[in-house]
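What follows is a single structure, and I will ask about it in a moment.
Every protein chain except one is present and positioned as in the full complex.
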Amino acid sequence: MTMKTPEEYLASLRARDLKLWIDGVLVDDPVDHPRVRPAINAVAETYALAHEPDTAELATAWSDLVSARVNRFTHLFRSPEDLVAKVRLQRILGKRTGTCFQRCVGMDGLNAAFIATWEADEAAHQRFLSWLTAVQRADQVICGAMTDAKGDRSKRPTEQPDQFLRIVERRDDGIVLRGAKLHQTGAANSHQILVMPGQGLKAGEEDFAFIAAMPVDAPGITMVLGRQPADDRRGGPDAGNARYGGQEVVVLFEDVFVPAERVFVDGDIAACGVLLEAFGGYHRASYGGCKPGNLDVLIGASAQLAELHGVRQASHVRDKLVEMVHLTETIHGVGLAASHKSTQHAAGLWQVDPILANVCKHNVTRLPFEILRLAEDLAGGLMATMPSIADLDHPHIGAGLRTVVGSRARAHLLRLVEWMTYGSGAVPFRIECMHGAGSPQAQRIILERQTDWTSRMAQARALAGLTD
Amino acid sequence: MTMKTPEEYLASLRARDLKLWIDGVLVDDPVDHPRVRPAINAVAETYALAHEPDTAELATAWSDLVSARVNRFTHLFRSPEDLVAKVRLQRILGKRTGTCFQRCVGMDGLNAAFIATWEADEAAHQRFLSWLTAVQRADQVICGAMTDAKGDRSKRPTEQPDQFLRIVERRDDGIVLRGAKLHQTGAANSHQILVMPGQGLKAGEEDFAFIAAMPVDAPGITMVLGRQPADDRRGGPDAGNARYGGQEVVVLFEDVFVPAERVFVDGDIAACGVLLEAFGGYHRASYGGCKPGNLDVLIGASAQLAELHGVRQASHVRDKLVEMVHLTETIHGVGLAASHKSTQHAAGLWQVDPILANVCKHNVTRLPFEILRLAEDLAGGLMATMPSIADLDHPHIGAGLRTVVGSRARAHLLRLVEWMTYGSGAVPFRIECMHGAGSPQAQRIILERQTDWTSRMAQARALAGLTD
Amino acid sequence: MTMKTPEEYLASLRARDLKLWIDGVLVDDPVDHPRVRPAINAVAETYALAHEPDTAELATAWSDLVSARVNRFTHLFRSPEDLVAKVRLQRILGKRTGTCFQRCVGMDGLNAAFIATWEADEAAHQRFLSWLTAVQRADQVICGAMTDAKGDRSKRPTEQPDQFLRIVERRDDGIVLRGAKLHQTGAANSHQILVMPGQGLKAGEEDFAFIAAMPVDAPGITMVLGRQPADDRRGGPDAGNARYGGQEVVVLFEDVFVPAERVFVDGDIAACGVLLEAFGGYHRASYGGCKPGNLDVLIGASAQLAELHGVRQASHVRDKLVEMVHLTETIHGVGLAASHKSTQHAAGLWQVDPILANVCKHNVTRLPFEILRLAEDLAGGLMATMPSIADLDHPHIGAGLRTVVGSRARAHLLRLVEWMTYGSGAVPFRIECMHGAGSPQAQRIILERQTDWTSRMAQARALAGLTD
Partner (left out) sequence: MTMKTPEEYLASLRARDLKLWIDGVLVDDPVDHPRVRPAINAVAETYALAHEPDTAELATAWSDLVSARVNRFTHLFRSPEDLVAKVRLQRILGKRTGTCFQRCVGMDGLNAAFIATWEADEAAHQRFLSWLTAVQRADQVICGAMTDAKGDRSKRPTEQPDQFLRIVERRDDGIVLRGAKLHQTGAANSHQILVMPGQGLKAGEEDFAFIAAMPVDAPGITMVLGRQPADDRRGGPDAGNARYGGQEVVVLFEDVFVPAERVFVDGDIAACGVLLEAFGGYHRASYGGCKPGNLDVLIGASAQLAELHGVRQASHVRDKLVEMVHLTETIHGVGLAASHKSTQHAAGLWQVDPILANVCKHNVTRLPFEILRLAEDLAGGLMATMPSIADLDHPHIGAGLRTVVGSRARAHLLRLVEWMTYGSGAVPFRIECMHGAGSPQAQRIILERQTDWTSRMAQARALAGLTD
């Protein structure tokens, strides 16, 4: 079971007692809900690749914890090669699904928690390892729950506690959590929630400083599915992406009890800071894998549409396609480099280069937007003005529409580009590009902090002939 | 009646016998249909401004044809001031509605047709003037029908006639048209269709070379509403723009008869070329008005959200807002300049500077995309992950959501930004920016053709000290 | 004499008793100095155009002050047309010379001083008008002296007075000035210096708050010529621009006495603020004229080189040339628009639109740099690796070099592009683009201040369906 099949994954989801609300209704079986299933299909590919001959080696890794190969998404970064393999695997999955496959926050989060608990104390680390061993054995999807509502950004958590997930009671046998976590990608498709602080904390803010885990169906946990443009088209003829999709969930915690053995860190401000920094690096490099994979799809769709339009060889079309590739590989290259140029933490795990990881993600907040612009250029206006594809079969208007649309292939490819640029797929694609793993300014802060200004200034003075 | 009120406009729409299909259903009364009404509301503002004290002078103009003031959208460009007034009015309306108000193609089209018919022959011009006089008297909305399906862009119309609207029969009393026009913005909210060729034609392609007009409910005309992301949210709590929206329609012509007095040009290749060039200039400058107006809304929403988030004074936030303004005014400035720097055509109308008009539109295919990127940055992730606003009032989950969302104002402003960036409003905003009035390459072709390379090269040689 | 000929201008320069130091040597006759003459040649074109049939009307204007036509560079902005004519004239001169013609700061400065003295008091205004009348009669070049050394930008003038030009003595018959003005474009080619404050001042800083004028050879004034890359090539075969060039001068004021009738404003903080704002608007719009003219030369040289290289029709070359035009006209369009959209000040003069003027200049700090990059791309590597053109005639190495260089035309055009991009001409071109009329941040400050955020936020709220 350390490498579930997609079918076993789906069965394990059905076994949960999840409280998921969609448009005001408590959903009975999320697995078959049309708004949810595309997201599950995307996660399922992370299981599928572990069993396919071409990808099995990349998608799995040997784990000393369980003395078996495990799915890479539950694996620890034991070498630079592990970090590079992660990015390569993410690109394959990003291309395979055209969207977010929702399992990276958990993977990057558990690695960060490994380091943070190691820094905290031996007991914390052992509690964490015990949990991780179970996760690896069951090949679970971990929802890494980090972002709080934050309210007024100029205020501290203690000034507006209800804007943060917090400990409202400390008992002998555990803690009680109240509040919410936002932007929980893939939460409804997960088995466990790993709660982590969403920002740097300081003394006096211990109630917000904890790392803990619980099942997604723990009493008191309620999920509400996010609303996305065209999300009602899922499963229909205008779906865009015929099979896959993303998922965003608000997770409400109404006095959720977490037993002590699943509370890895409680009130340790420093350890929480370690986790944030480690996670930020890991996850910002991850975007150098998945988003180039998504972009491969957009490039492919644009090239295919250009062929269908009879303009594939026009010089400006070729130039735009090459530009899309250039920008995509710029992102991917830096993501790879951040992974290759890693260093080993005393806890044994390897960590990405912080500058390159932040540069990678920062490019992700920019370059895909230009690629999208080019894709919208190449797609042409019909992408936005086409009636429903269902209308193509209509007895009265179908014939006329079929003439002007030209081919089913064109219609569906236009819907795919629409889906990624300004439809339901835009959330896991473009908004994740912008805000996933931290908004642009977060990366700039790290870049400023990590840059060795002193040596650069000294060398400039030296070359200017100045003697200090 | 030369300046209808909004109410009279709505009444006139109800009086039509329009054949409009929406998602496979022939709609009874489009005016009250939730998918259509926001677009009508937007057009209605072009009528409202003619009656409001602050804008009445700008929104109307004296017409010698009817010896009365008329709505500017039916007016001829009799002076540079008319062209500048158009751009100024468009900005006001773009800001007022946050979307496309759908009446500019008709306005720019009738001015281009004025010149083209004047170039054709006296009789053609008189037929046109007779029609225009009626249009002005009734203050009608003209759907300027230009773009054909085009199919394989490497083929001529004669090689794939069904991809173009064409004359299939010439009778003594008129012509019969077959085919379709695509991307018909606001067609279902119009009174008349002005059909025009969609591209340059040459000898032998006379069946595609005509300019004519007909009511939108002429026998044989069928309209099919385009499908847009989140278009089903219109009228609901997640609408984004609470009142206004765009509209894209496919217009099918199944043997539509046009009586001779409404056929202004038939088979005159040269006159059609004149129309295309004149229209291109007018309409590309128009984008210097409406889109800056739309962008004002996006800027305002971003600034307002920053205030609600408590970050309005953060230096990077202020910098991004200023950048949005800078890019917006760049577009507007060039649009104004194209209008000021106009020249008079022999037919009496004034024409925009062709280089500046194309530069204006070309910037519209770029700069708003960066502004959108900044807006998505400033909005934050909740824009994409928020559940339906209806859920905020839900008895079970409402309280928890209200806490994390913070305020109704924030929720609705996030929906507004979502609507403009990747929701239903993205079609009239970003896709129009890209493809309206011609895709980017179309502008580059004109720029290359209009630039005086010779004088620039000569001056470079002179300054390099070369004597020719 | 209200419209001197170029020859009369040169004679008038020789009549001065200027103290100009070049590389440590006090120059006898600057007019014939090879480092100075190209700059004089550029200014002389402002005189030439007033006499050439094609440009005389544009380059001159009727002045009520002297009841005669005067050179436009001494003229007041009496109408929007005057402001537009200025920009048009600047483009012609920018193209004619390929560089800065150095007379705009004076022109924009005297207009700003007109308004500032009018705001100050009647006597101030009369002193100014008296001086201006003399300037117009003699058709003089005015050096607008604004920028101070400023030292530590975080300190006020009173904390570091030696970093500012200041009044060190107030006498009954006038004032005594000490300090310096930097970046004095064309100072050595001028007749008069109009000293103005270089930044906003506040109460207690009256010694820095004055507007006054004096001849360039007033006792105590010393000029030092700036050093520029390749400035020693001027007049030689590798000059680049065979005839014209820019000029930057440090002007030292060592206790310069200014008689009372030439002290227009003394200690009036408010009037100085008025001057700064008025000047900023005028001069930022000016860049919408001259720099597009310079860019015309760069575009022409690039196109000509592409022809010589046999690649003029390559699609990527055409695309790059079109891009250069697009960006150039974007700048020019906004400059024109800022002028057209002007408003009348109570003093009678017209003022440019402050937002568009700042947008114009802000684009000048960006777009030419991309154009330069494209020019460097199209020029090819030989621009940077070519030996001296003199070597082409060398008995030993000339033949071999002539073969590889191909033609004199190519060699000289490469030198012209080099001169503009990273040679002597880069100072008046690219560095002026960046810092002339204020560095980029200065424009952003004005844009933030001038933008009506309130109305944009209100409209966003309205469209989001919020009722205030």
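A, B and C are the chain letters, set down in written order, and residue numbers restart from 1 in every chain.
The working rule: a contact is a pair of C-beta atoms (placed from the backbone, for glycine too) under 8 Å apart; a residue touches a chain by one contact, two chains touch by 3 or more.
It should be emphasised that the depicted structure is a prediction, and the values quoted were computed from it without experimental measurement.
Contact with the omitted chain, checked across C:E7, C:E52 or C:E254, is made by C:E254. Touching the missing chain, out of A:L165, A:I355 or A:I371, is residue A:I355. When the whole complex is considered, the residue among A:I40, A:A303 or A:I371 that touches the unshown chain is A:A303. Interface residues of chain C facing the missing partner chain: 21, 23-24, 26, 147, 149, 151-155, 162-163, 180, 182-184, 222, 224-230, 232, 238, 248-250, 252, 254, 309-311, 316, 365-366, 369-370, 372-373, 376-377, 380-388, 390-391, 394, 396-397, 400-401, 403-406, 418, 421-424, 426-427, 430-431, 434-436, 439-441, 444. Where chain A meets the chain that is not shown, the touching residues are 84, 95-98, 239-244, 296-301, 303-304, 307, 318-319, 321-322, 325-326, 329-330, 332-334, 336-338, 340-341, 355-356, 359-360, 362-363, 408-409, 412-413, 415-416, 444, 447-448, 451, 453, 455-461, 463-466. Residues touching the missing chain, restricted to chain B, are 315-316, 319 (touch as defined at the top).
Please note the rule applied: only the chains that are shown with their structure count from here on.
The set of chain B residues touching two or more other chains comprises 444.
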